[in-house]
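Below you will find the structure I want to go over with you.
Here the complex is missing a single protein chain, while all its other protein chains stay put.
Let's turn to subunit A:
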Amino acid sequence: MPLSANPALPQNMLSRTLRKVAGQSEIALFVSLVLIVIVFSSLSEYFLTTRNLTNVLGQASIILLIATGVAVALIGGEVDISVGSLVAAVALPLVEIMNATGSLSLGILGALVLGLMIGAINGYLSAYLRINSLIVTLGMLFLIRGGVYLWTNKRAQADTAYLDSFFAIGNGKAFGIMPIPAIIAGVIVLMVMFIMHKTRFGRRIYAAGGSAEVARMVGYDVRRIKFICFLISSTLATIAGILLASRLGAAVHTSGQGYEFQAIAAVVLGGVSLAGGRGNILGAALGVLILAYLSNGLGMINAPTEWQLVITGIVIVAAVSLDSYKKSKE
């Protein structure tokens, strides 16, 4: 029987290095992103400006953070759609604590505590009590939104502390061009990418989502892994909620509505499987950027909002269909 100890041939080296950074589908996503930029640049003179391109990054950073968390949960074989409401909920302790104490750190701490509590409840019910996570987080989505309405009496809670630091995290720009939220989101996404690919724990998340049964046989604590996925998801959504509150200058009771599905759409577009265990954070991030620039570009050419929705829908379904068609051909 022949041995397959083929030493890396020189011509393989380049493609292998490329493959290490990104798989085939990530390259395809990147090319699509570039195409979108080229097309809209030719359609609108305002599209291809540093100001516009970086602004979109700033706007997209909130969905990017949420989508990254949702991607981690999906890779771990679970769904978290409570994040849209969570974004609104965590802004309440943030703003109220800041207003009362004048401390941004304490406000952020308060937001994180609430976010982690919600994540822990999602995780406990889904991972330990084995209730379907779609149902658990769907329930949580309604429950939190209702709670926010009750707490605020359906009125936005304005930030009255007027801290410069709080204003800066959502609205500031580094070197006068790059929005701070984009930098925060970028750094966090890179960290999650590193964790998912380079650390043992990240690989265990993939294993738990790819085959929970096998993972258990190998001796992983699958329940704990999944539980932590929910904590990651809710933590990232909490950070998104803090950035959003800063942009809005208030805890707005209706904020974040529909973000959970925008995030799932982007993540799926980026090649993350709803069945778990497949996809990666780079792809998910590219999915977010594609949808963000698409919607921005359509806005630039004055396409009505209705049509933006229709086109976004077509893009998502077409991209995923193409992908599964390609897979079936393999």
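Operating definition for what follows: a contact is a pair of C-beta atoms (placed from the backbone, for glycine too) under 8 Å apart; a residue touches a chain by one contact, two chains touch by 3 or more; residues count from 1.
FYI, contacts and distances are computed from a predicted model.
Undergrad: Just to verify: the chain that's not displayed, which of "Methylmalonyl-CoA mutase", "Ribose import ATP-binding protein RbsA", "MEDS domain-containing protein" or "AzlD domain-containing protein" does UniProt list as its protein name?
TA: Protein name of the absent chain (UniProt record): "Ribose import ATP-binding protein RbsA".
Undergrad: Based on the whole complex, identify which of A:Q59, A:N99 or A:S211 touches the chain you can't see.
TA: A:S211
Undergrad: Among the options A:P93, A:G241, A:G256 or A:G277, which residue touches the chain absent from this view?
TA: A:G277
Undergrad: What is the set of subunit A residues that contact the non-displayed chain in the whole complex?
TA: On the side of subunit A, residues 1-6, 197-203, 206-207, 210-211, 213-219, 277-278 touch the unshown chain.
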